[in-house]
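One structure coming up, written as structure tokens, with questions to follow.
A single protein chain has been omitted; all remaining protein chains appear in their positions.
The first chain written gets the first letter, and so on, giving A, B and C; residue counts start at 1 in each chain.
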Amino acid sequence: MNFLSLFVLIPILMMAGLAIARDMKQIRTVAVAFSTLQLGLAIYTVLKYLAERAAGNAEEMLFQASTMWYEPLNIHYAVGVDGISVTMLLLTAIIVFAGVFASWKIEPLSKEFFLWLTLLSIGVYGFFISIDLFTMFMFYEVALIPMYLLIGVWGSGKKNYSAMKLTLMLMGGSALLMLGILGIYYHSAPEGAPLTMNILEIAGNNAIPHDWQYFLFPLTFVGFGILGAMFPFHTWSPDGHASAPTAVSMLHAGVLMKLGGYGCFRVAIYLMPFAAQELSWIFLILTGISVVYGAFSACVQTDLKYINAYSSVSHCGLVLFAILMLNNTAMTGAVMQMLSHGLMTALFFALIGMIYGRTHTRDIREMGGLMQIMPFLSVCYVIAGLASLGLPGLSGFVAEMTIFVGSFQHTDMFHRVFTIVACCSIVITAVYILRVVGKLLYGAVQNEHHRELTDATWWERLSAVTLIVCVAAIGCFPGWISNLISNSLNAIVERLS
Amino acid sequence: MEYTVFILLLPLAMFLLLGLLDSKLKPRVAGILGTLGMTVCTALAYFTAYQFFTQPRNAEGVIPSVTPYNYEWLRFTEHLHIDLGIYLDPISVMMLVVITTVSLMVHIYSLGYMHGEKGFQRYYAFLSLFSMSMLGLVVATNIFQMYIFWELVGVSSYLLIGFYYTKPAAIAASKKAFIVTRFADLGFLIGILILSFFTKTFDFATLTATPTAIITETAGATFLGCSVASWALALIFMGGAGKSAMFPLHIWLPDAMEGPTPVSALIHAATMVVAGVYLVARLFPVYCVTPEVLELITTVGAITALYAAIVACVQTDIKRVLAFSTISQIAFMIVALGVANDTDLHEGLGYMASMFHLFTHAMFKALLFLGAGAIIHAVHSNEMSEMGGLRKYMPITHITFLIACLAIAGIPPFSGFFSKDEILTAVMHKSTFWGIWMTVVAGLTAFYMFRLYFRIFWWKNTDCSHHTPHEAPLTMTLPLIFLALVTCVAGFIPFGELVSVNGQPYHIHLDWSVATTSIIVAVCAISLAAWLYLKENKKPTAMADATRTLHTAAYRRFYIDEIYLFVTHKIIFKCICAPIAWFDRHIIDGTMDMFANVTQWVSARIKGLQSGYIQSYVWILLMGTLLIAAITICCLL
Amino acid sequence: MDFSQYSLIWEYMQPELLLLVATILLFFVDLFASPRFLDKWFSGIACVLLAAVTAISCIPGGETHTLFGGMFISTPMTTAMKLVLNIGTILVLLQAHSWVNSEACKVRRGEFYELMFFTLFGMYLMISSGHFLIFFIGLETASLPIAALVAFNKQGGDSYESGAKYLFNAVFSSAIFLMGISFMYAMSGSLYFEDIALNAANNTALFVVALAFIISGIGFKLSLVPFHLWTADVYQGGPTAVTAYLSVISKGAAAFAFLWVLFKTFSPSPELWQGILYVLIILTITLGNLFAIRQKDLKRFLAFSSISQAGYIMLGVMANSAQGLTALVYYILVYIFSNLAAFGVIASIENKTGKVSMDDYNGLYQTNPKLSLAMMLAMFSLAGIPPFAGFFSKFFIFASAVNSGYYILVLIALLNTIISLFYYLLVVKAMFINPNDNPIETVKTNCYGRTGLVICVAGILVLGIASCVYGYLSGLSLTVGI
Partner (left out) sequence: MEIPMIYYIVLSLVMFFAGVYGFITRKNMLMMLISIELMLNAVDINFAVFNRFLFPGQMEGMVFAIFAIAIAAAETAIAIAIIINIFRHIRNIDADNLDDMKY
């Protein structure tokens, strides 16, 4: 039994534990215990992975295991990780951990909330560990559907509309995806050879005909791109995030949107390099648009969550943008951006949730001078803001710089010009971040009732500090993680060239 | 000289310590700690300078530059990687001295000035952060490290300007400062990208060692008619212009005066704002291969110098006056760099001069600001109208301020005279037009500085009825005195021996023709100022009325800020952001909703199919069958 | 005629014969046992009998048998299909218990079960027919009793209307079906599937007309658009148990038989019927969904959902391959479990409170968490959400269609799944999200109903994860040799 399967097993046990938990106390105990365990497992995985690599294990994927599942279609339950997936696993574990604390006082039906949250995390973990298209896709959808109830039941605002829209749009994505995957499967092997769902084998066979790649690449890329909030399929994100409860926004923006980026190059680009080369320019334009577009529309929003959602559109657009540059550095940047954006947007949503929980409004025009009332939260918010506008020493900077430098190494003029366009986003980001910080935290207290509000409680502090520490750690010592990623990207990049 | 790394680590440690313990510490303790840290830092810097400048020169008489420490921080490609390290050469060491000195003075000064302020600890934390970033910037071994610390100084300046975060003006100012510089930094970043794409390196040593590499690499590559190399360097200069508040990116600096005065002294007079000059100086050999960019630099500098000088003449807020004088003085340095050239020592005079002026200016401008701080501290106002005749109440401030004014006006034997003279010589040598231009600016400088001086210390003999201004405490006067002394002697430092364009010693010899002219001009300007402002009278207002339009325009800074406001709010926000947001909500999102609505609509329209009558069901069934048959037959035939 | 066949008949027609025996037994029990005994045990006996029949006879063997000169064919796959149908029927019986034994119906309890068994018998014949006569007899034996069952609630509500609608539509379509067969006969001179495949000139207009008529005849039972119009009304009016039966068992049997007929009879000209089906599938799925999204009555809602599901099932037929056959049977199996879970919940709530409107379900989770969860699982499974069985069945049926190259068709079907997800989520929304001050009071289901639900839920959860089922079916379908 491969230890990666624990990533799926532990949450299942966690669900069982939650099911038998009776009161809030026990629920919290179970949640904290298991999410900590999960975090430990993730860290262990990273260390083990690094050790293996250090030991000179040059396999593309480590800790592989594969058991036949559906014999007639040659579907396996196959797991394995490379640098990218371990990074993502770590990210997920961290955010789930922080999310548990962020939803410490969730009401009502707290048990169900954690059950659904755990189901969601099962999907995410499973997606990141599996290297079989079918299981990957299955976990992908497992991760999607709990969103509906999580938003619908525990959400706020026009939650029904948002939840339905989010679910349907993402399902639309996975509909395209299913066709794409089936198409890949039926062209996965040369004539006579057995068809396979295993990503590595498909890549090894490299048998997908070029004309089919033209058809399948857009399907898969858009399918995943919808979850990656690619223009013009991003509109689920603002409403969805605005209505979602704190922990869900954290997990969704922090991790779930990364499924999109991860899938885009693990499936779309990795398996169909030819089409990736040929068609990248189309999606480059789209993603380039969403980078700038998202930033611009964030400038005029007044709802904190909308601002953050649009900035997520912009940042995740940057991820896809970098992936499409198809060179090692840019892709490394993309993965680092996933990581950093995951952490800092989770931090953002956590803080917004905490502030909202106190002021009961997310409209920046109705708030002000929070720095005097809740200094801790405000300082954290400033840090998150600085991270997202790319302050050196925080994770955002290294990710963005890697992307920009990497993208600018592209030999094609068109790509370089687009890189410069994308660069402009850092200025716009500064504009809307500082706008929020100025309106929300500085200045005089807008609403006198806010004066008697309290600062963060210990669990909120814990949740925020965890994320800040990670953001700063990556920002200050990016070397090891960037090596970790770029080493495992070599194989993919080789296929592209 | 590995210990130099502590020059960076110490302030960083201070920042973390003070920042994390924030209110856990007593204000006093925090202040003392910060100051001590900076003292040690300064000592180290001085020791480094001593060690560096006293080391044996090599064959062609150049002081060899040292890289005591360099560690790969982040690797992009096999060529491109960000290193964090320390690169010691004459100018960086000179900057180390300047920064630590001024920073230390400000630390001490703030003990008195900021006494009892809310968030005293935070203030010192930010000061340490700034010092760390600034020091990191000057010792950068590669352009990307410089960019990193460049951003960090930007942020710490943002935090310090917005120190009084309940004051709307301060918030606005800090936001403006950050965004404008950020915009400039975008140029810097793109410049770096282009440069590194062609030269395949970030490293200063490599870049400056083979400056022509970029030309050979980018051979033929042009964009909009200019060679890519020029683009890259111009964009990089844009970054510098932003930080150094060159026209038209200067708008943030006057507003930045909303911050605490010591901060203005440290960041917006002595150190951060000269980062641009330093950047150009750092890449000077590379700039020399693209003369057109140097032309650009000269022009920008000259225009800024004149513009700022004119505006400074009519401002009534003393800190604003100083701010504009800063802009104009930095413009001097920029111009000096622009006219210089690295072919030989004499051609490179401007380079040396600008560095020299940077050094002296840092001292006396810091002195001016700290003096102004003392005055504001006493009068509780920035407005000239509130002041006048302060000389008898605060003698020390008065004397030191006068020295500084003389220095900046270019009166021998004060430091300003020597450095400015070198600059004028260099400019004159390059082109007479710019030479005269800059001399005029020098005259204006003398005028507005003494206007300021007389308005503050003479003008009217108020024996202030409501409250008597009193001399500042020792913690504040001590730095004033120290800086004043430096200002007096700095001119006699054999600067050219240490810093010159190609590192060989250069013996400063005054070009008396230039010197005398400038002195005469200055004296005239000063006496004019004295004639106008020594005693309270109506002449100034009369003159103002005489040149009403010009005066107002100058007072409103020639409406540059208004233009910016118009562009940002009216055009970018109203005409780009808002429409995009609308488009997103109504068009893109609307399309998505439309799918749903259309489905609903269709399903509502076709419900009649399910009429509930057996016969219609049967009818449809039959027709369906026959239709299928018919269509299929048609397809077959 | 030779009597040597009788032993063979007994051996090969075991399921049918045993089912008849069971029916007769049931008849006698109903006749002679005391009412109190019946109240207590009758449904139990019925279930046990059916279970026994299943256990004894419906375990697929290895080889294929034919009887009556090929009129009756029993392959492992048909036996497996019978097994599937039996499982479904048992579940229906379990759910029906509380309704059948209610005061209103208990007097006619016997008829219910006997008719039920007869229809099942009819479907057996339909499935394993090799000749249109048997097929027709099976078809009618399957559909006529259902008419009676639909009209079972003599006094209650709309039952009679549904009965009438069902019967008249059924008769009419069977007339058309017969017409089709007669043309086939005219062309081929035989009613054996094989002979027709051999002799019928498959590009004449007459052939096409016959084909269209036959498709419409069976499409009626499958409620494919445009032969579907009866479905909603009948489902809504009929007793819930019967509706459930109608929606899964008879649909499943019809689907299988349809595939059988098309494969056997029209194998020489697949492109003909595939072309027709292509259009029908798109129409069926789309219209079914479009109607479903605005339904408030849950039974009617499920009727339309079952129409679109029929469209998905047909994808397996389109594939025209062993894989398609496997996927189809598997899909039917999963569909039985999912849909019966839904109907089980509806039935148990309807029996207690008589409420079937979606609005009545608002806030159901507060009072009946277990039922709501079961319902939600059913909905997710029908919508094809992993890790529930429905996801796998959908995936495999799509895979089979894609394997035969129907990318566009599958894409359309997939896009339709979004609509279907929408309305399935509406139910979930009602139960979990919509606020309600006085939701349906807590409903206590009896042990039969509960067992039924538990089995359904277990099926939903296990069938997908446990790959053996699909593997087994695909093993069988390979023996058929399509």
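The criterion applied here is as follows: a contact is a pair of C-beta atoms (placed from the backbone, for glycine too) under 8 Å apart; a residue touches a chain by one contact, two chains touch by 3 or more.
Quick caveat: nothing in here was measured; it's all calculated off a predicted structure.
A.B. asks: The chain left out touches which of the shown chains?
C.D. replies: Touched by the chain not displayed, across the whole complex: B, C.
A.B. asks: Determine which one of C:25, C:133, C:197 or C:373 touches the chain that has been left out.
C.D. replies: Reading the full complex, the residue touching the unseen chain is C:133.
A.B. asks: Have a look at C:82, C:97 or C:165 and name the one touching the chain we're not showing.
C.D. replies: Checking each option in C:82, C:97 or C:165, the one touching the absent chain turns out to be C:165.
A.B. asks: Can you say which of C:116, C:191, C:241 or C:358 touches the chain missing from this structure?
C.D. replies: Missing-chain contact among the listed residues: C:191.
A.B. asks: Any idea which of C:29, C:200, C:232 or C:349 touches the chain not displayed?
C.D. replies: Of the candidates C:29, C:200, C:232 or C:349, C:232 is in touch with the missing chain.
A.B. asks: Of the listed residues C:144, C:208 or C:224, which contacts the missing chain in the full complex?
C.D. replies: Among C:144, C:208 or C:224, only C:144 touches the chain that is not shown.
A.B. asks: List the chain B residues touching the unshown chain?
C.D. replies: Residues 607-608, 610-615, 618-619, 622 of chain B touch the chain that is not shown.
A.B. asks: Spell out, residue by residue, where the missing chain touches chain C.
C.D. replies: Residues 132-133, 136-137, 140, 144, 147-148, 151, 154, 158, 160-165, 167-168, 171-172, 174-175, 178-179, 181-183, 185-186, 189-191, 232-233, 236-237, 300 of chain C touch the chain that is not shown.
The rule is short, and it goes like this: only the chains that are shown with their structure count from here on.
A.B. asks: If you average the Cα atoms of chain B and of chain C to get two centres, how far apart are those centres in Å?
C.D. replies: Result: the chain centres lie 78 Å from each other.
A.B. asks: Roughly how many whole angstrom separate the Cα centroids of chain A and chain B?
C.D. replies: So the centroids are 37 Å from each other.
A.B. asks: For chain A, write out the residues touching at least two other chains, lowest number first.
C.D. replies: Answer for chain A, listing residues that touch two or more other chains: 168.
A.B. asks: Among the residues of chain B, which are close enough to touch at least two other chains?
C.D. replies: Residues 596 of chain B touch two or more partner chains.
A.B. asks: Sort out for me which residues of chain C touch chain A in the complex.
C.D. replies: Of all residues in chain C, those touching chain A are 323, 326, 380, 385-387, 391, 395-396, 398-399, 402-403, 407, 410-411, 414-415, 417-418, 421-422, 425, 428-429, 432-433, 467, 470-471, 474.
A.B. asks: Could you list, by residue number, the parts of chain B that touch chain A in their complex?
C.D. replies: Touching chain A: residues 72-77, 80, 82, 144, 148-149, 151-152, 155, 162, 165-166, 168, 171-172, 175, 178-179, 182-183, 186, 189-190, 193-194, 196-197, 573, 576-578, 580-581, 584, 588-589, 591-593, 596 of chain B.
A.B. asks: Residues of chain C touching chain B in their complex?
C.D. replies: 164-165, 168-169, 172-173, 176, 203, 205, 208-209, 211-213, 215-216, 220, 225-227, 229-230, 232-233, 272, 275-276, 279-280, 287, 290-291, 293-294, 419, 422
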